[in-house]
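The next block holds one structure in the form of structure tokens; read it before the comments.
This part shows chain A:
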Amino acid sequence: MMIWLPVLLPAIAALSTFLLGERRPRARNTLNLIAAAASVGTVVVLVIRAYGGEVAVGAIPMMSDLDLGVHSDLTGLLFSTVATVLWMITLVYAIGYMEHAADQARFFGFFALCIAAANGVALATDPVSLFVFYEILTLTTYPLVVHSGTPEALAAGRKYLLYALTGGTLLLLGNAWLYALAGPTPFTPGGALAGVETHTTALRAIFFLMAAGFGVKAAIMPLHGWLPGAMVAPAPVSSLLHAVAVVKAGVFGIIRLINELYGPALASSLGVAQVLAAFAAASIIVASVIALRQDDLKKRLAYSTVAQLSYITLGVALCSPLAAAGALAHLAHHAFMKITMFFTAGSLAETLHVKKLSEMGGVARRMPVTMGSFAVAAFALAGIPPLAGFASKWLLGSGSVEAGASWALIVYVAAGALAMGYMVPILLAAMRPGDHGAPEGVESDPRMLWPIVIVAAMSIVLGLTAGLPGSPVHWALTAVAPAFGGVTP
Partner candidate 1 sequence: MRALFDVLLVGLLVWIAIGSVSQRKLFKSVVMFTAFGLFLSLAWVRLGSPDVALAEAAIGAGVTGALLLDAVGHMRSRVTPYPSPASAERRDADA
Partner candidate 2 sequence: MSLGAQLPALLVLAPLAASALTFIAGRNVDRYVALGCAVVNTALAVALAARVLDVGAWRYEVGGWGAPLGIDLVADGPAALFVLLVAVVGLAVTVFATAYFHRDDPNAYGNGHFWTLWMFMWTSLNGLCLTGDAFNVYVCLELVGISAVGLAALKGDARALRAGARYLFANMLAAMTYLLGVALLYSATANLDMAMLRVVLAEGGPGESGAAVGIALMVAALVLKTALVPAHFWLPSAHSAAPTPVSAALSALVVKGTYFALLRIVLGMTPPGFVPGLNVLLGVLGAVAIIWGSIQALLQTRIKQFVAYSTVAQIGYLFIVFPLAGAGADVMSLALGGVLLHAATHGLAKSGLFMAAGSLMDRFGTDDLNRMRGAARTAPVLTMTVALAGVTMMGLPPSGGFGSKFQLATASISTGQWWWAVALGLGGLLAAAYMFRVLAIMLSGPADALAPADAAIRLEWLPLGLALAALFFVFAAPLVNELAAIGPLLASGAVTP
Partner candidate 3 sequence: MSTYLIYAVGGALIFSIGTYALLAQRHIMHKVIGANIMGSGIFMVLIALGKRTPDGVTDPVPQAMVLTGIVVTVALTALGLSIAKRYYTLTGLDDLDQDPPACDGR
């Protein structure tokens, strides 16, 4: 039963939020926070048990011999932990941000549902269960994207659905084909397709169907078109969903696909991982270059997200233990770094109505703490030691070498330089002189300020503690080891 709680608790919070409606905002906020705290507690317990080797499994019969199943393995728990912890922090931010907005019940309800779905994606035991949660995630995100109801938001929502549902359909076809070929295939570190490896053509086709399905949410170019547009959503949505839950569900799907469905050995011997790696490498470079030219702050961050997600995809697709661990660690690290930036962008937009780099003059003087946090995250993202981004990139780089793919190392290094290139101008723009009316040093609402400081601090802490047990880096190394024959590097 406990294993279902990360899915059920947010779902229950969502249900109560819908039932409460707009009547009792305070009760609603309290309830959501309690649910978030309880989810974090549950996940922590599950993590401790999983470290001790105890994997909980839950299953509900669904179709003939297919169950809707969840299990608490380390890989899934890493994603789940990131999602729930950041849900709690984002809730605080969102309560401040949405204070005077309309339709709050709808907003917070679907917000919690998204987290429920993301946790389901994280913990799913097999590709069909993962698909179920993946599609629920698509659906529950839509109302958040179109929350404002403006024509612009509706257009963005339409685009998002077009991409996401098309991807979902490909994923469904891939799943159906796989089931017709191999029956139920629960995720197994190292691969679950023993006995059908000889159907190489079918397996390649299935791989590309599924990778395309996940690739939409992972925003691998050319499937990324929805992401910049979806930034019209309220800031907490962009932050949590477009830096954490939704996009990470895509890359997480790819991690499961390669490490635990096909297995790194089969994926690379079929030649499919290499194709994926090529797409990811191209995405990294192209998206970074596009990011350089964006004036809209959120758009710039969005393209940065596209690039950073492909870091993860490339890491997994290299099929080496170190690179795979780096990918998983980067999934966690990137979440903390990017959410800091989106929070900042939201604060600037909400408090100062600043949305573009060209309008940012004087922002650093007006909000020094906010922008300081942003700077920490920006440097972390660019891979400056000893911040979080450095640790995961180091792993990714050594993984490239280990895999004998020195071209990937070059891509990572070049992308790091490009990241400096698109992050530093934001900081420079903020330090330009300019006037925003109010006295200097007045920050936004404390409920919006503190979450920023906390997540920025996490970027430092995660970087400093990277070598310790329980840190994402150590965790990722432990989690991916079984997929490569159980050798902990």
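Methods note: contacts are C-beta pairs under 8 Å (C-beta built on N, C-alpha and C of every residue); 3 or more make two chains touch, one makes a residue touch a chain; residues count from 1.
Candidate selection criterion: all candidates are chains of the complex that A comes from, given by their letters.
Bear in mind the structure is a predicted one, so any value in this text is a computation, not a measurement.
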For chain A, as assembled in this complex, the candidate in touch from 1, 2 or 3 = 2
Contacting residues of chain A [partner candidate 2, same complex] | 18, 21, 60-64, 68, 102-103, 106, 128, 131-133, 135-136, 138-139, 142-143, 146, 149-151, 154, 157-158, 161, 165-166, 168-170, 172-173, 175-177, 179-180
